[in-house]
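If you scroll down you'll find the structure; I have some questions about it.
In this view, the complex is presented without one of its protein chains, the others remaining in place.
Up next is subunit A:
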Amino acid sequence: MSGSQRRPLPAFPKGPQRSLNGPPRRDQQYQPSYHRLYESDFRCQNGSSSYSSHYRDRVSDGGSYRRYQSYRDESNYENHRDNDSPVSLNYGEMRPALHRRPAPAIRYDSEFSKSKYHYFDPIAKKLIHRNEMSSWKKDSRLPPNGFVITQESHGGQMRPVMKERHPEQQGTDPRSKDMRTGPFRKHRNKLTLVPRISYDKYSVGPPPPIEVVICPMSDVGPVQDISIKNYFRKYGEISHFKAFNDPNNALPLHVYLVRYNSSENKINDAANAAYRATKEHGERGCIILGSRFNVALNKDKTLDKVISELVEKNAEKANRLAKELRRKNEEQIKMSKKEEKRDRAGISQKKIPYDLAKQINNRPVLCISKFFANNHGFRVEDFKAMLRRYAWTRIIDHPAGIFAVFNDEESARTCMNNESGRMTMISRTKRSPVEIKLLLIPATTEITDDTQVNGKVVSTVPKRKTYKTKADLFEAATRYVIEDLEKALHVDFRKRLIGPTVFDTLNPSVFPELVAKRETKEQETRQAATKAAEEAKKKLKSTNDFDVFNLYGSSAPRKRSGFLKRRGSGSLDSLATRHLKRSKLVKPTAHLLNEDTTSKEPTPTIPSLSPTSKTEEEGNSSAYGGYSDIEIDQDESPFKRDMVKVETDATTPELDVTEKMALFAGKAEELMKIPAMYRPRVSDIPEPIYEDDTTSGSLGLKKLLRTIKDDEDLELIKHVLGVQSPPAEKSDPLLQYRVWKLCSGEENQTLVQEAQLKLNEVPFHEELISNSGSVKAEGYRKISDRLKTCYLPHRRKIHQPLNTVSNHNDSLDGTPDLPKEDFENKDPSEPAPQELSSSRDNRASNRRFQQDIEAQRAAIGTESELLSLNQLNKRKKPVTFARSAIHNWGLYALEPIAAKEMIIEYVGERIRQPVAEMREIRYIKKGIGSSYLFRVDENTVIDATKKGGIARFINHCCDPSCTAKIIKVGGKKRIVIYALRDIAANEELTYDYKFERETDDEERLPCLCGAPTCKGFLN
């Protein structure tokens, strides 16, 4: 504060600045920042009015306000003393009295401090350099009061212009303009809230409210108290919750009190919770379950006020309602009185239909006409729902209408009064509400009885029977007793006498002789069956020495061999069976005659006839014309054989003979002369003797020979070939050998072909026939899977019925049909023992078993894998694996399986996805080509490669018979195979693998399923 801080006056040149700046700065207590501000101010404004005016301003210095006096004050002081200038005086006067500073007084007026003043002598109180100073107003051009230089635009350019000062005018703070643009505090219409002060032991006054009152803003829907409580629980722990009821009617007021919990000396927590609860909802209220509530702090008896208000309101409402109700009731009574009269009239019109009388049983009924109900599509259920509040006993749908039966007329009448003409239902046909009229049909008989006899009020209870005398009473009682006795006697006769007697006598033990007889019979049939089976086995063994199919199965090949035999020369046993069948079909001759032409039974003798008949004929009839007349006589020209292409089979000669014998007894001898073949037959159209065997393509020597059946043929062929006479003999010595060679070669080939057909049912593929004559000579080559079907028996097509499964039961089933049929015919009613336990019973018993096990497990108390049952295993169908036509091995059904039945579970190790990936690579490395990994979900795979069930053998098929489903059993996902369609026994089971499509063609696996819809690839 001393002179050390004093700044030396800048050496200003003479001029206005100098004079303005002239006054000494004696008090240097202003901060340097202020100086700077002032100077900059000064410089830029260049002696503007701001300088001369004394103004207060804020200087942002640590946020405090600081007042400062302008230098004018100092100069004032100066002027006051020396110049007495009017300016300064003016200023002094203009200044408000409050702000007037005390007159300056020199404190440091000692000799010591004299040197500190540059231009003032404190003791003499004089300016030192008074004489050297001169007035700045030497120039007369300058205005007397000083001037300011302002910027003015002259022709678009800013120029400094000197202007006269007007000290009488009050200056304005130029910054105030800028101040106005700055941000302003918003307008407040309310006092700002004082921050909440937490309540503690020093607090004065009542503790803050910790309770919240919740009251309904408007009508409240069904809101449970607990939901309110739960809602307000989020603000803090609730120590007390109370819902208030209306004291008048105990109905809920939906006013709740929630008190928040506070531990010892910590009332703030609770208060805070209550405060937050109210603060959050404010004036909007809170919405709980669609109802709006006001939330308020419970202070100054808010709760009581709210409750009393609501109770009052409720009471008012109740009063109003009661009044209205009373008025309505009065009206209703009036109305009902009128209506009753009308109803009485209407009742007689409508009557309970006769067939309903029993059901309704004299009870009052409300009726809706059927016409009306049908029109709007109302049903009984609709009325049941609509009238659910009334005590109807049943609602009957009847062609005459819909009848709601009531037990007592009172309720029926109230129902009608309340609902008739008022109840609306939405019509199903018009889709708009329709008023429904109910028509009361009172308990008719009761009414008439009561009104006429007693004149009493309607009662639904049947009238009490009265008896005039005691004798009458007893008479009636005895009558009842006797009636009952009769009924009871009949029942006794039936139930106690006849029934049990019949049942007892039916006991098989009553008829021991019959039972014995039956047993012996059964034994006999059983023996016969076994014998027949043995015989059949023997036969099979003898005939099928070379039977590849016994490798895998036996039933299908048997059929096939039989077929082949029939095609061939016709072995003895096949003929025998045919005769057996024929004998069963014995009919009167007349009928046989009629049917003969239509009979499709092929002649067994014809194929074998060719070589022998020829010789016979040659022997019998040497000349062609020898029997031609007879044939012409029978209108059966052999020429017609080729022309008439009627596809009828020749009759069997045996039968022919008998027929002819019977018919033409007289001509028998004559006919017998003719060879059996050419004898006349009875038919609509002339028939060829031989079957039409026109064939295309090249014929071998033998076949050619076979087609030439008789001399006639020979003649014809000669004619065709243009050979007149037999060629000269011995033209070629090797002719006979060549013919033999040709014949034997052909024979061999046919034999091979037949064997191939017999084996595989498919002709041998040409590609497989080696050029060199022996496959062995050809060295290694790859044979495609498609070609393998030609020679590998298990590669045959699946859609053909085949049996690759060797089934032990088959041999038993394979017993000849006859005894079995007989057995079945005899006693169809006796159930087979196997059928007794159906799969359902099985499952039920399994469940019981499992419950037992579970109980035991609970008793043991330990988790043991041994006791855990595989439920899926119990439902498994009998299946087995065998070589498959599709790929390596396949799974086959041993029994017919119905669609949608569970077949088997895909069992295997349950591994994680990374493990599965690792294993897959390892398996491929090891050369396990088949994939037995089954994905359950993203991170579970079931691996049946090393450990797993036989379900892994199921092959893929594009037209599958099964499907794999992932089901949850006991919380674990498991793969179960279900049948998609009915599956026959011995059919291969397949499902769609559903592999993802592989883009790389080399990676794709070809599909060999052979289904018609096969996509060609697995992936």
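Assume a residue touches a chain if its C-beta (ideal position, glycine included) is under 8 Å from a C-beta of that chain, and two chains touch if they have at least 3 such contacts; residues count from 1.
Just so we're on the same page, contacts and distances are computed from a predicted model.
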Absent chain [UniProt protein name; select from "Exosome complex component RRP40", "Putative GPI-anchor transamidase", "BOD1/SHG1 domain-containing protein" or "propionyl-CoA carboxylase"]: "BOD1/SHG1 domain-containing protein"
Touching residue (missing chain; options A:Asp200, A:Glu237, A:Asp355 or A:Asp492): A:Asp492
Residue in contact with the excluded chain [from A:Val161, A:Leu251, A:Ile426 or A:Leu473]: A:Leu473
Absent-chain contact - pick from A:Asn189, A:Ser432 or A:Thr505: A:Thr505
Interface with the unshown chain - residue positions in subunit A: 461-467, 473-482, 484-486, 488-490, 492-494, 497-499, 501-503, 505-508, 510-511, 514-515, 517-518, 827, 829-830
